[in-house]
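The complex appears here without one of its protein chains, the remainder shown in place.
Presenting subunit A:
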Amino acid sequence: MSSLPRRIIKETQRLMQEPVPGINAIPDENNARYFHVIVTGPNDSPFEGGVFKLELFLPEDYPMSAPKVRFITKIYHPNIDRLGRICLDVLKDKWSPALQIRTILLSIQALLSAPNPDDPLANDVAELWKVNEAEAIRNAREWTQKYAVED
């Protein structure tokens, strides 16, 4: 692999020195473009108390194209599917080279606080979220307890 671009080095340094509250991103020791990410469930959300593992990869043409991000921990959310793929505009058409790993992870954290069932990725989850929000939130809490809380 070619030498690491200055932009990635800078971003990594800042992520380590000034971490974002509730977000932890550490580069893999063998691949500086692969990050092990931990996002804690935001307060006042059904994901509160959960610790969610994600993986983030910076493709060859980063920052011209968006990082690839995926949830590893199972999560009950209308915009995240069974494989952990995330439906988020800034990861797709709204990506801008001036956005950063930091801003993307903040957006993902915000998505946990404000699910958007009108733009669904997991159809069954989104459907329930719209028809019976209380039950959907109960499911999300259950999943958080089951998969995202370490004993």
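Simple rule for what comes next: a residue touches a chain if its C-beta (ideal position, glycine included) is under 8 Å from a C-beta of that chain, and two chains touch if they have at least 3 such contacts; residues count from 1.
Assume contacts and distances are computed from a predicted model.
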item: UniProt protein name of the chain not shown, from "CDC20/Fizzy WD40 domain-containing protein", "Very-long-chain (3R)-3-hydroxyacyl-CoA dehydratase", "RBR-type E3 ubiquitin transferase" or "Signal peptidase complex subunit 1"; value: "RBR-type E3 ubiquitin transferase"
item: Full-complex contact with the absent chain, from A:Val20, A:Leu99 or A:Ile137; value: A:Leu99
item: Chain not shown, touching residues in subunit A; value: 5-7, 9-11, 61, 63-65, 90, 94, 96-99, 103
